[in-house]
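Just one protein chain is left out here, and the rest sit where they should.
On to chain A.
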């Protein structure tokens, strides 16, 4: 009798331990229905091999191409609360600045975990992004691996010294005027990583430049985004611009084109972007 009850006790306690373990497992059950908001975040999710857990993405998530097959919840600063809820997510990975705040409040109210991924335009920002995403996805080992690989790539690529090579990043041409990237932009960050100098450094953000400001900036190379369709800025348009034509870059026709998301995404492909940019700068003139 005594032995029996001891056995029962043992069984009971075993059961309890098992149940507890099971409950803990449930608690830590990683999210399986994820909405990825922001192109750089989506790239990281794919690089971590976790794309099977994505149920939707935002408009800016266009790389890799498969991401385009996911439902689009809209532009990252204009998310619709019901639209996001309609894909029934259990985790939202969002670049810093995703909104509007009303939507974010409602998502929190419906007890959906929202993880904000910090933004920035240097090597540390890229590793911080990857670590945040990997932690939220519950794959820290894969995250550490990816962080090591990406930062090694960036370090290897950023080894060059192209100081003095002045690069002007042209975001768009509006009515014949040049919109260029000043300090505190992704363009400025990637130019710095490539070891070159941003020619337009007297202002913050993307601004329209006057012809005189372009002449003063005197870029050696013009950097533009390669985009599909009619929004692409052609070489002829750039070189026909009176301000640009008179600069060293205009004289030698030194125009470098790179994919926008690769160049400005500050994500897993930033090492590749720096390599391509530095190689391009090296190859062009001098």
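Throughout what follows, a contact is a pair of C-beta atoms (placed from the backbone, for glycine too) under 8 Å apart; a residue touches a chain by one contact, two chains touch by 3 or more; residues count from 1.
The working rule: contacts and distances are computed from a predicted model.
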item	value
Name under which UniProt lists the unshown chain, selected from "Ion-translocating oxidoreductase complex subunit B", "VacJ family lipoprotein", "Iron ABC transporter permease" or "Protein kinase"	"Iron ABC transporter permease"
Residue of A:47, A:67 or A:84 touching the missing chain in the full complex	A:84
Full-complex contact with the absent chain, from A:49, A:97 or A:140	A:97
Touching residues on chain A - with respect to the absent chain	56, 59, 71-75, 77-78, 80-88, 97, 100-103, 105-106, 109-111, 204-208
